[in-house]
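Shown below is the structure under consideration.
Partial view: only certain chains, each at its native spot in the assembly.
Chains here go by letter, A, B and C, matching the order in which they are written, and residues are numbered from 1 within each.
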Amino acid sequence: MTDLIQIKGVTHAYRTPNGPLPVLDDLNINVPEGEFAAVVGPSGCGKSTLTRLVAGLMKPDSGEVWLHGKRVTSPRKTVGMAFQNPVMLEWRTILQNVILPLEIVAPSMPRKDRVARAEELLALVGLSGFEDKRPSELSGGMRQRASLCRAIVHKPDVLIMDEPFGALDAFTREDLWQTMHELRAKEPFTAVLITHDLRESVYLGDQVFVLSGRPATTQYVMNVDYPGEGLRKLDGLYTPEAAQMLATLREQIQIAQGRQPGPEVH
Amino acid sequence: TVAGTAHAQTDMPFALDWKFEGPAAPYFLALDNGLFADQELTVEISEGAGSLDAIPKVATGAYPVGFADINSLMRFLDQNPGAPVTAIMMIYDKPPFAVVGRKSLGVETPADLAGKVLGAPPPDGAWAQFPIFAAENDLSMEDITVEPVGFPTREPMLAEGQVASVTGFSFSSTLNLKRLGVEEDDISVLLMADHGVELYGNAIIVNTDFAGENPEAVTGFLTAIAGGWKAAMEDPEAAIEALIERNPAANAELEKERLQMAIDDNVYTDFVAENGLGGIDDDRMTAAIEQTKSVYEFQNEPDASLYFSSEYLPDADARMLK
Amino acid sequence: MERFQKVAVPIAAILIFVALWEALVWVNGWPDYVMASPSDLPAAYSRFWELFLTGSWQTLWRTVAGLTLAVVAGTGLGMIMGFSRIARDGLYPLLVGFNAVPKATLVPVLALLFIGQHDFNTVMMAFLISFFPIAVSVGIGLSTLEPEYRDILRSLGASKVTIFRKIALPKTLPEFFGALKVSVTLAFIGTNLVEIISPHGRGLGALFLSGQTNSNYPLMFAVLIALAVLGIILYYAVVALEKIFAGWAERPGG
């Protein structure tokens, strides 16, 4: 079986007034069906650019992106995307915002079912009671959670998340990590998760890809062998195995940022 | 018309050159008195926005007949040679082109215009003929200060004394002045036709293609028009009533006065009293063309026969107004 | 309280305006034919009220018909120009050129092309004069739409039309309504232009003309005020629509 997401030697540069800015350089990432790829890397290295390429929103200068054995040249209906900047449509309520993808992807779905699905997800992220609010009435973290619901409401095959928990406090975040795992068990999907939280990458990822500094290339790939059986538990993060993985990732990121790996302190 | 039915009704929509004012009343009276119906014509009268609006309407054939200034028609035919339109019945034997002044501002005779301010709307029909008037009265254009004005401001400026006289149609400017509160005695109307200008005025015009196919209908139409004017002269009140029906906001008194002025100054001239309404004098037409040459540069050699045709006129006795 | 203010403020503004107008005429001692004063108008209205009613209705429906056409065509054109750079580069100069031509001079041409089709001519002119602001505003709204918004739907493979309907249109609705407010007034001007320049005896324009032929200056001003009132009525209809469809955009404060 070939991998569901294949990023093959992708190179990309932004055209800027003072010449091209190379952002991705011969990047390779493969994600088997149903697996979770976590991507970490220094700020500004090209992670968001990568998500846009996978989603088909941009075309790479060279190299190819394949989803489901088909080359990506334009966006797909079966992809869900949570953007780094959780833009909500101000003229819609939260519920209507979450429903939006269903209107496009499943136009024939009865309204009642849509609402039920959206309400279920909103409850999952702790936003029950805010369905009818406008986005401007939500806090930053609440908006980010709603944006996550919007990304998964249409049960996409492929989920691309760009720092989806960045604005959340530790506990809310950990709750959502668990929610992600539960969702995966119920409605399997293949995911790419951009994050800057190493614990998040280890807890959620089946593989963690460390990107180098700009232009980003695949510097290091870690296969996560998460401690414990069955659904991952948070406690697993506090085992020596996890500590070892986290230490390795820290070291790699320090290299990615072009520093000498420092003493392992965490 | 359908072949074989000689008595079928013919549609002849009629395009006026202007709004529904007093001088248009005779046509409505003709309509109301059934004069058109007598000729088996179905006539609908439309208002217009000047001769330059009415002429193309007839030239395109949308309206077989219309009412327009023959001087404008000459220019139109000169610029658009071969356009199927010509005049067939002269209505304003004396054109209403006038210089209207105020005696209190020292304007009583053409000579008084020298050294005074004359208000003139550049596109005004009367202003277009002013150079002829000036030449005929030995006025030098250099002695007259011409102030370009807009139509809506023309009479108010004269009423306020900003100008000493204006060019305009006699019945329009005079009555507008009266409405603005200028004493009748104070108004002096210098009808250009009384001061050496030989031009003709408004005429019934026809689409020549239509006329070629329906000569009887056209003659019938002219008969009804003459009848309308005759009836209006006999009973101006009835004519105005017919008008008010079409223009309910109009002021009956004023329009009656306007109609009367048109009849007295422009329509019922000595020539018309003698020869009936509608014909022209060929010599005067030649003179008019000569005069026109001094104010308009013809692109082609002018030819009176292009501008007026008397072949559709009914017999003279049908055109006698009294 | 806020409700009250919403009604009271415009009324107060109008009253102040009328008072200033009356005072201006009175202080300057202008005669009717320079400027009629508000106190002259009631007479005109009471005398011709029937004509005002029928005229207003005729003017109004033609204006609304033209405006509806303008909304449809303007939105369509705006979409084309917003989505395609080539269309924008090519169409804009033509539209601007067309708009710089005084419509008053086009009325006779239109009248000759469609002789006697008064309703058609009038609606057409109201349309021709009022679609441009709408096209411009929709076009700009689309071409300056923040990519963040667009990407939300693009990432789902939505078509351009869907993106327009779900994102661009609602997002630019405030500007669209702004343009509509401009277009409302222009459409009125279009209708009246035809009624005055190519008279067919219908609508408030015809009433204005008959005021003019009779040198009835108060009547002329009364017609102008009636036009203004119609404009204001249509404006509030637009405002009502705006409240329904774009209420979210109104920012508090200020």
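Note that contacts are C-beta pairs under 8 Å (C-beta built on N, C-alpha and C of every residue); 3 or more make two chains touch, one makes a residue touch a chain.
The model shown is predicted, which means the values in this text are computed figures rather than measured ones.
Per chain type, the number of copies found in the complete complex of this structure file is summed up as A x2, B x1, C x2.
The rule is short, and it goes like this: only the chains that are shown with their structure count from here on.
Taking the mean of each chain's C-alpha atoms, the chain whose centre lies closest to the overall C-alpha mean is C. Centre to centre, using the average C-alpha position, chain A and chain B are separated by 85 Å. Measuring from the averaged C-alpha position of chain A to that of chain C gives a distance of 49 Å. A separation of 38 Å divides the Cα centre of chain B from that of chain C. Taken residue by residue, chain A touches two or more other chains at no position, since every residue touches fewer.
Not a single residue in chain C touches at least two other chains.
Residues of chain A that touch chain C in their complex: 52, 55-57, 74-77, 79, 81, 83, 85, 87, 89-92, 100-101, 103-105, 134, 150, 154.
Only residues 146, 148-149, 151-158, 162, 166-167, 170-171, 173, 246, 248-249 of chain C touch chain A when the two sit together in their complex.
Note for the complex: chain C touches chain B at residues 31, 33-34, 48, 51, 108, 111-112, 115-116, 197-201, 207, 209-216, 219.
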